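All protein chains of the complex are present and in place, except for one that has been dropped.
So, chain A:
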Amino acid sequence: MSKDSRMRATINQKLTEMGERDRLKELLRAKLTECGWKDQMKAHCKEVIKEKGLEHVTVEDLVVEITPKGRALVPDSVKKELLHRIRAFLSQHAT
């Protein structure tokens, strides 16, 4: 298992060092905005805030409410593309 975790650590490290992680992050953000995911999530946020009250909403509240829904709402195309890119990176740089 440690070999496994070591491999993971290595890959993560490479991902960050080579800037691929940031690139992937930007790509994901752009795609999500483009496909309307962000607006959907904002609308959901509004509901949550109205529910909890404008003054007392905390980051935790939002995270707890938003994250599961956010994960579910990512469109398939975006997901596929990201997975594809990660796989490509791995196949290039995995030992």
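Operating definition for what follows: a contact is a pair of C-beta atoms (placed from the backbone, for glycine too) under 8 Å apart; a residue touches a chain by one contact, two chains touch by 3 or more; residues count from 1.
Here, contacts and distances are computed from a predicted model.
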Out of "Ataxin-7-like protein 3", "Ubiquinone biosynthesis monooxygenase COQ6, mitochondrial", "KIF-binding protein" or "Fermitin family homolog 3b", which one is the UniProt protein name for the chain not included here?
"Ataxin-7-like protein 3"
Under the stated touch rule, tell me which residues of chain A contact the chain that is not displayed.
4, 7-8, 11-12, 15, 21, 24-25, 28-29, 32, 38, 41-42, 45-46, 49, 54, 57-59, 62-63, 66-67, 70-71, 74, 79-80, 82-84, 86-88, 90-91, 94
